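First the structure, then my questions, so here it is.
Every protein chain of the complex appears in place save one, which is left out.
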Amino acid sequence: MIPAALRPVAAWVSAHPVASFIVFFAVFPFLVPYQSLATQVLIYGLFALGFNLLYGYTGLLSFGHAAYYGLGAYGAGIALAKLKLTSLWLALGVGLAAAVIGGALIGFFCLRRRGIYFAMLTLAFAQMLYFIAFHAADLTGGDDGLRGIPLHPLGLFGASVSLRTPLAFYFFAYAFVVLAVAALRRILDSPFGAVLQAIRENSDRAVACGYDINRIKLLSFVFSALFTGLAGSLDALRLTVVPVDSLYWTTSGQVVIMTLLGGAGAFFGPFVGAATFLILADRLSLFIEAWPLVIGLIFMAFVLFLPRGIWGTLVARGSAR
Amino acid sequence: MPDLPLQALAAQAFTGLVLGGIYVLMAIGLSLIFGLMTVVNFAHGSFYMLGAFIAFTVIGLTKSFWAALILAPLVVGALGFLVERFLIRRLYGRSPDDPLLLTFGLSLAMVEGAKLIWGKIGLQVDPPKQLAAAVDLGFMNFPVYRLFVIAVTAAVLVALWLFLAKTSVGLVIRAGSRDALMVRALGVDLNRVWLLVFGIGIAMAGLAGVLAGPMRGVYAEMGVEIIIDSFVIVVVGGMGSLAGAIVAGLLMGEIVSLTTFFAPKLAELIIFIVMAIVLLVRPSGLFGEAGLAE
Partner (left out) sequence: MHRRQFLTTATTGATLLAFPAVLRAQTKDPVRIGFPLPLTGTFAAIAADLQKGAQLAMDELNTKGGVMGRKIDVLFRDDELKPAVGAQRTKELIENQKVDFVVGGLAAHVQMAINEQSKAAKKLFISVSQSDEISAKPDTSPWTFHEALNPTITSRAMASYGIQNLGKKWWVVYADYAWGKQNNAVFTAAVAKLGGTVLGSTPYPLGKPEFSAHLPKIQAAKPDAIYAVTPGADNVPFLKQAISFGLKKDARIAQPLHFLYYTKEGGAEVFQDIYGATHFCHELAETLPQAKRYVEAFTKKFNQPPDAYSGYGYSGIMEVARGVELAKSTDSDAVANALRKNREYDHYKGKQWWRACDNKSFQDLWILKVRSPQQVKGEWGFFDVIGKVAANEELDRTCAEKGFV
């Protein structure tokens, strides 16, 4: 039976997450119908990974994560298209800085509340950013989006590497995502990571143990924004356009769905969820005109039969997370 | 002509009551469902949409708007019963995200399903002839139909208040939203109560859709546009608080209407600004109770 065969694989993957990621995603572009799809999965997986750090591991549900994705995307995009920087590294730096600063400021305000109120505050701030992007058309392109982002060659150890082929861009993104995955693993395995999960399980108890949970939550928020912002910056380079609905609540909703689909709180849940969501949408829309109906039914089936998401269910049987 | 800006202000404020009425009907359902069952019903907007479409069909069959006004919410409520009984009930005891994901998938399916049944072009529903005129309120000519919407909302609220305050089922609902565990311990079958609550909440969303149809048109995406507004209003009022849903609904209706008139650019954003301010000042919304949604 297939699930029985998958379980030891899932167990090995959980024990060696970074290595499995490196290996699997090195061959991933050759497994899917076309390489840009693989890049999209990689980037949205990273987006969901960032979200999952806050939600699955720290227990804080955010409905406004599009904010950091958007800040990363607009940051990098504006650096290249408006400020006319020619270094992709600098542009990525600008995007990351924008996302981190945004995360710190927004996190500071939102973390004053908990539960659904926290979630709705994060949504409110994301919508404010959407409003600014929509109306500051000179800077952001307004509702037509930020276009004309030049994809300069990457300056790498003195050489100039063109990223214009899909495969080249894939491995460019891959390198960053591998770093992010490794970084996340370090964070989660560290004492800081343990406290995060303690907060998720029982935050009053964590306080009782003497931890400064406000500072820790904010740090988690900022790290989450960092990973999410990186995804946004990479996506801006991938599409050479930043649509304004990158900041809209539907984008935030999408990453929540991807994470829940794959399994919140499971390390690879985000990637599995992103892959499932994107590949399904890509392929189904070819065959069925009413494909959202089918996808909606598939989601409902997953929720009813897979309580921990696809990956979460696979790893939960027997092995530690 | 008398002072035009003042006249326009009064006109828009009155229009705000109509929008507020729709918001209140949506928010009460959502708030009840969350307060009692801790279910975030993402499909609430789709039931609103369904109410409008079913009204269209009923009018087509019976040529009567009044028949649609009564039947469509009942049909939608019945669908709500089915959804609770066969889908959401299976998720009790599991993570609170699960109903969110389920209702999200349901909303996708319902929007596309509506297009399959009723076609891709929007549909027209006209108010009944008796309500089609406009009445002179002094500061503006106000369509009678909109007064009707305000009246229906008020009537439904009164009926709901009577139900909750004066019946034993209502008592159980109110007790259950305060302390579900205790109510269970007292031997009450909460499953049936929750079924009823879900059905009522959904029926109110359906009613909101029926009322909105003649004003805005009937199209499959109409629910997607209202769902986020509805969530914001519930949060501002306080999750689980009926009084909060009413006050917040009317307040937001006014704020959105006035902003649409005086600062159209801000119209889509204003509810979020208001929510942020409210939450930063009152942690659990206007009437919410601490600990309920945390």
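Labels for the chains are A and B, by order of writing; each one numbers its residues from 1.
Going forward, a residue touches a chain if its C-beta (ideal position, glycine included) is under 8 Å from a C-beta of that chain, and two chains touch if they have at least 3 such contacts.
All values reported here derive from a predicted model rather than from experimental measurement.
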item: Among B:55, B:123, B:233 or B:247, residue touching the chain not depicted; value: B:123
item: Contact set of chain A toward the excluded chain (per top definition); value: 1-3, 6, 31-37, 40, 134, 137, 142-145, 147-149, 151, 164, 166, 235, 239-241, 243-246, 276, 279-280, 282-286, 289-292, 301-302, 305-306, 313
item: Chain not shown, touching residues in chain B; value: 1, 4, 7-9, 11-12, 15, 19, 112, 115, 119-124, 134, 140-143, 215-217, 219, 221, 225, 256-257, 260-261, 264-265, 267-268
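Operating definition for what follows: only the chains that are shown with their structure count from here on.
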item: Contacting residues of chain B [partner chain A, same complex]; value: 34, 40, 87, 90-91, 94-95, 97-98, 100-102, 104-113, 115-116, 228, 231-232, 235, 239, 265-266, 268-269, 272-273, 275-276, 279-280, 283-285, 293-294
item: Chain B-touching residues of chain A, taken from the complex the two chains share; value: 61, 109, 112-117, 120-121, 123-125, 127-128, 130-131, 135, 249, 253, 256-257, 260-261, 264, 290-293, 295-300, 302-304, 307
